[in-house]
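Taking it in order: structure first as structure tokens, then the write-up.
With one protein chain withheld, the remaining protein chains of the complex are depicted in position.
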Amino acid sequence: MAWVIFFILSVLCIGAVVGMIVTRKPAHGALFLVLAFAALGGIFGLLDAPFAAAAQVLVYAGAIMVLFLFAIMMFNLREDEPPSGKRLRAVLASALAVILLAELILAGRRALAGFPGDSALSSGRDIARLGRLLFSDYLYAFEITSLLILAALVGALALAGRKEGE
Amino acid sequence: MIPSAAFLALAALLFVLGIIAFFVKKDLLTQFMAVEVMLNAGNLAFLALAKGFGRADGQMLVLFVITVAAAEAVIGLAIIVLVFRQRKTIRTDDLKDLKG
Partner (left out) sequence: MSDLFWLIPLVPGASAFILLVFGRRLPRAWVSWQAAGAVFLSLLLSAAAFIGLAGPGAEPQGLTKTLFAWIVSGSFRTAVAFHFDQLAAVMALVVTGVGFLIHVYSVGYMAEDGRYSRYFAFLNLFTFFMLVLVLAPDIVLMFVGWEGVGLCSYLLIGFWFDRPAAAKAGMKAFVVNRIGDAAFILGMLLLLASVGGGSFRTINDAAASGALAPGLATLAAILLFAGATGKSAQIPLYVWLPDAMEGPTPVSALIHAATMVTAGVYMVCRLSWLYAASPAASAAVAWVGAVTAVYAATMALVQNDIKRVLAYSTISQIGYMFIGCGVGAYAAGLFHLVTHAFFKSLLFLAAGSVIHALGGEQDMRRMGGLRKHLPVTYPVFLVGALAISGVPFLSGFFSKDAILTSAFAGGHYVLYGLGLAGAVMTAFYMFRLLFLTFFGPARSPEGAGRHVHESPRVMTVPLVILAAFSALAGFLGLPALFGERVYLFGRFVGWAFAPPSGHVSLSVEAVLMLTATASALLGIGLAFRMYRRSTEIPQRLARRFPALYRLLAGKYYVDEAYDAVVVRPLLRGSGWVYERFDLKVIDRTLDGTAAAARSAGRGLNVLQSGLVRDYALAFLLAAILFLGFLLI
């Protein structure tokens, strides 16, 4: 049963990403990504990480991609121009990317070689434990992250806050 | 049980697709979106390994990655807005001040 869900979700995700690559309209691309991230959220759930799944859907799919859509609308990007003759870079990059894929798979297999075996009960389900971890081992990171968000806020305002001509 | 290997493979595939997307697209914004895809692939890998090793640290990292990605997206978009204001374009091929 889990395999079926996994299969559907992954096809959805990959298909959405491919769609984002193929489409020429940026708005469509952004929407495709929303779909992809949502599917990814589901996959996170399959990995016994409900908190991460929730965060993914809420923040990534919900906030970040919306932000992108706002930007697209602001720039009024219409269609991307049809592919010009010079596609050398893209082809080259794709070839290299395939090589990278092979390498990554190889690396992954090596990494997994020393597995104690998938634990039946992952500690991810225990949200309380997660919370405790957050406030003990990862306290510094947590606090600094909040500072980071503040900085990002202020930065964005400072950078793009002013209108032209002022 | 779905083995973690499958998830890792998926993560690898997503990452590579993100790379291809980066090189195919021609404007800053969509290229930025490709970067987001790559980030997510990384998240997926984190979680897969966390499940595989039975530790919760992977999830912590994922949380932070999402947060940071959000902040980064904000700043990045602000910069793109600035570039657009100055150059009236966000096509990367037109932005080659670093030439030579």
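A and B are the chain letters, set down in written order, and residue numbers restart from 1 in every chain.
Here, a contact is a pair of C-beta atoms (placed from the backbone, for glycine too) under 8 Å apart; a residue touches a chain by one contact, two chains touch by 3 or more.
Remember, predicted model here, so these are calculated numbers, not experimental data.
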Visible contact partners (per top-of-document touch definition) of the missing chain: A, B
Option from A:V22, A:A107, A:I127 or A:A158 whose C-beta touches the chain left out: A:A107
Sole contact to the chain not displayed, among A:I99, A:L139 or A:V154: A:I99
Those residues of subunit B which, in the complete complex, touch the missing chain: 19, 22-23, 31, 92-93, 95-100
Touching residues (missing chain, whole complex) on subunit A: 89, 92-93, 96-97, 99-100, 103-104, 106-107, 110
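As a working rule, only the chains that are shown with their structure count from here on.
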Centroid distance [mean C-alpha coordinates] between subunit B and subunit A, Å: 6
Complex interface listing, subunit A residues touching subunit B: 2-3, 6, 10, 13-14, 17-18, 20-21, 26, 29-30, 33, 36-37, 40, 43-44, 46-49, 51-52, 55-56, 59-60, 63-64, 67-68, 71-72, 74-75, 77, 80-81, 89-90, 93-94, 97-98, 100-101, 104-105, 108-109, 111-112, 115-116, 118-120, 122-124, 126, 129-130, 133-134, 137-138, 141, 145, 148-149, 151-153, 155-156, 159-160, 164
Residues of subunit B defined as touching subunit A within the complex: 1-10, 12-27, 29-30, 32-33, 36-37, 40, 43-44, 47-57, 59-60, 62-64, 66-75, 77-82, 84-85, 90
